[in-house]
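The structure's right below; bear with me while I get my questions together.
Coming up: chain A.
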Amino acid sequence: MADFLIFTAGLPEWLAWSVTAGVAAFLVLNVIAGGALVFIWAERKIAARIQDRLGPTRTGGRFGWLQSLADGIKLLAKEDLMPAGADGMLFKLAPYVSFCASFCAFIALPFAFDFVGQRLNVGVFFVVAVLGLEVFGVILAGYASASKWSLFGAMREAAQVVSYEVPLGMCVVVPVMLAGSMDLVTIAEKQSGWLTNWYLFHDPFTFVIFWVYVTCAVASVNRAPFDLAEAESELVAGFHTEYSGLRWSFFFMAEYGSMFLVSALAAILFLGGWNGPIPLAALLGFSAGTGDTANYWVRLVGCGNLMGKATLGVLVMMWVRWTLPRLRIDQVMTTCLKYCTPIAALMFAGVMFWQLLLPGGLIRGLARPAGEIREGWLEGPGGRAATLRPLPLAAPAAPAPTPAQPLVSKPSLSWVQP
Partner candidate 1 sequence: MASLTNDDPRIIEFDVRTDEMLVNMGPQHPSTHGVLRLVLRTDGEVVSELEPHIGYLHRCAEKIGENLTARQWIPYTDRMDYLAAMNMNLGWALVVEKLMRHEVSEKARHLRVLIAELGRISSHLVGMGAYGLDLGTFSPFLYAFREREKILDLFEETCGARLTYSYITVGGLTADLPPGWLEKCEAFLDQFEPVIQEYHTLLTTNAIFVKRTAAIGVLSPEMAIDYGCSGPVLRGSGVDQDLRRDGESIYTSMYDGYAFEVAVQKDGRYPRDHIYPAVPTEAVLGDCWHRFFVRMLEVVQSMDLVRQAIDRYSACKGSIGEPLKLMEKIPVGDAYLETECPKGQMGFYLVGDGSPIPWRVRARSSSFSNLSVVHELCRGCLIADVPAIVGSLDIVMGEIDR
Partner candidate 2 sequence: MRGPAFLEKIEAAFPGAVAGTHLEAIDPWVEVTAEKLLPVCRWLKESSDSRFDSLECITAVDWLEPDPKKAAKVTWQPHTEIVYHLWSTVSRVSLVLKVKLPRWKDDLPGSLPAVASVAGVWRTADWHEREVYDLSGIEFTGHPDLRRILCPEDWEGFPLRKDYQMPLEYHGIRAK
């Protein structure tokens, strides 16, 4: 895009770059805003269906799909009040801190092979790091609204999110280990092909760790049984009791944004990202590499796949929210420390040994004679000549399904690469 602007439109260099950056940011923002709009409407409809009623039907045509817009306008029109004892600056700033945290994470999130804001080599690590920042907005909101109840809400939320980052981190490491790189695009590409290539079905350990990931994700986003922070029966509305109008809607959008983010992450890490259950593109001979328009359509279908899976994840979260009662703060903590973390650690070890002993997957691994297992450990799964390989950081060179140009462009420090 930038090259197009520089050479064809003849814009000066720096203007072209700023326009590209603006368009990219605008697109990512719309993913969240659009997502939030759809999910607000979906939440009302699903809650209604679960509770045997209709939900919004009149606003905007048959299924009340303009309900979110109506909410938005109502929120805009609300009086912008601030409690007396509140700390002005922090009170105003908190929702934006919370929103920008979940917004940043979308930069590194790939929607299809090349549809990614900024393709970070440490994509997963960056997303998990930024996800942890959202807690700042909540803490500041809780403190700044100068009421005991919001302080309680903020304390609970902070304790919960910070402690759930540990098992979340551990669950995220497993797909990274399987794919050999933290780059989200590589992880998703590794799972292309049939349904069985998804990491979810890679081995029993990853299957269990997927469910641990779901629990931790739901907890770190403060939804369903873990929504302690805004427990309306105890803390009125927790940290955003004193907020109303636009500021409150930013918290709301941050929540839906991170809900979508966490489900998209789950889709990429465990459910094969943009690879559909049946590899239609591969069967028809297309490839998702850069190139002519046909591949563009393949990537578009891939993007649809990912959005579908992520939306499915969000719908499950909503479904869980309207059926289960809320856990108490100490029960939330015990599930984290006594259940999620140990299980995640065990599964992590399990996957490691599985990867070590049966590197090519269950069938090929078992078929190899036991004696060979030891050398295999030395020479690496590729079976090539025994060279003292440096850290098994670089991915085992399993033949990449797409013959296109190598995924990770060669770093110029050429003498380092074996």
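The set was built so that all candidates are chains of the complex that A comes from, given by their letters.
Here is the rule we use: a contact is a pair of C-beta atoms (placed from the backbone, for glycine too) under 8 Å apart; a residue touches a chain by one contact, two chains touch by 3 or more; residues count from 1.
Predicted model, so just to flag it, every value in this text is computed and none were measured.
Only one of 1 or 2 makes contact with chain A in this complex, and that is candidate 1.
Residues 47, 50-53, 148-149, 152, 225, 227-228, 231-236, 322-331 of chain A are the ones that touch candidate 1 when the two sit in their complex.
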